[in-house]
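Shown here is a partial selection of chains from the complex, left in place.
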């Protein structure tokens, strides 16, 4: 059976996150179609995902965004996250939120380390794309990874 | 096919944001009708947009507001933003939130720089009106601009 | 056609805000009926307004409240505001929130100036009652006042 993964991305993001997700899906050699939806910023992602899930036949979505470092950006990300959870509850389908906060890539001096940001982005988008593919299979496809302190985009912290 | 864009604006705003959006739509030479709805402040925008989308036949909305600089104003803007996302999820139509925070126009001394505020307002309303016109076309009309660090109302920060 | 305005007010408020709204409506010489609903505090206003709009035939509501100055009071007001927006989206009718925060009436020493608080209350309730009457007429009845920095209860700041 062919599944469809929706990928919603933004103009605001400073890295082409869609490309990473798309490549991960293609490399997986699963029979998966992709539907893309591009919006201005993270607050537009909930509706983009809802339309992907309801009108474009997607089984699951990746919501890709890169909120800025200011207080107002944190508030926007919070509002987007609440909307993404509401969307899931309205559609009964998962949306994996893949947000990279721009200041996650800061070095100790508080300046963006572009390479670090790119690595976090590559890893988090890759990891969550793999998670999405797993969730398409069954509700326990990720159970063998439970309780292990797994961190998408950063080193895992491990189980205690 | 003629589309209709809803424009919801407020008495509280200190600049006639509707006029900028209207001019942008007219200059676009697309076949687009406009429906306007004016309310007192940003917290009244969610319902105004819902009525534009449900009762006045609009395909998409611009929610134009100018929240004040005080803490209570930030809370109002947050509540309005949550309501605008809920409205989108209830109507399955986009609402582009175009909020200019009054203190975005402050100079280094913390005093409003009127010219700066007018420029930000002009640019952000213009940019989001263009975005709205694009979203009327297709879900990938903005994809060629994805991941490029595009900032409505400020200089773009570019992709990494 | 006779319209009905719902007025929801609270025991917690220190000023009879209902009386101001009622007088404003009567003085307007419009053909408007009033339905009143009194609840303990601002968090009870969303349901009071929903019942006024759904069960008591109101076309629009005024939600009158006076949140206290403490942090917990600010949180209550925030929750009430979110509920009032949800109520509007569920009923497709406007609710104008008319909250006077008790500390808005403080003088420079941080002590309540009763006269100042009464003036703010009188003006804000009056202004929003006039707004409600306008919104009953049409979605553009307030458009000639848009973008002018109008502040209910305080001096208008004007357009830029």
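Note that the chains take the letters A, B and C in the order they are written out, and that residue 1 is the start of every chain.
The definition used in the following text is that a contact is a pair of C-beta atoms (placed from the backbone, for glycine too) under 8 Å apart; a residue touches a chain by one contact, two chains touch by 3 or more.
This structure is a prediction, so every number in the text was calculated from the model and none was measured.
Displayed in place are 3 chains, all sharing one sequence; the entire complex defined by the structure file totals 5 copies.
The rule we apply is simple: only the chains that are shown with their structure count from here on.
For the pair chain B and chain C, there is no chain touching both partners. Of all chains shown, B has the CA centroid lying nearest to the centroid of every protein CA atom. Each chain gets a centre from the mean of its Cα atoms; for chain A and chain B, those two points are 25 Å apart. Centre-to-centre separation between chain A and chain C, using Cα means, comes to 41 Å.
Chain contacts: chain C has no residue touching two or more partner chains.
Remark: chain B residues 9-19, 35-40, 43-44, 46-48, 50-52, 54-56, 72, 75-76, 79-80, 82-83, 86-87, 90, 114, 117-118 touch chain C in the complex. Chain B makes touch with chain A in their complex at residues 74, 78, 81-82, 84-86, 88-89, 92-94, 96-97, 101, 128, 131, 135, 139-143, 145-152, 157-160.
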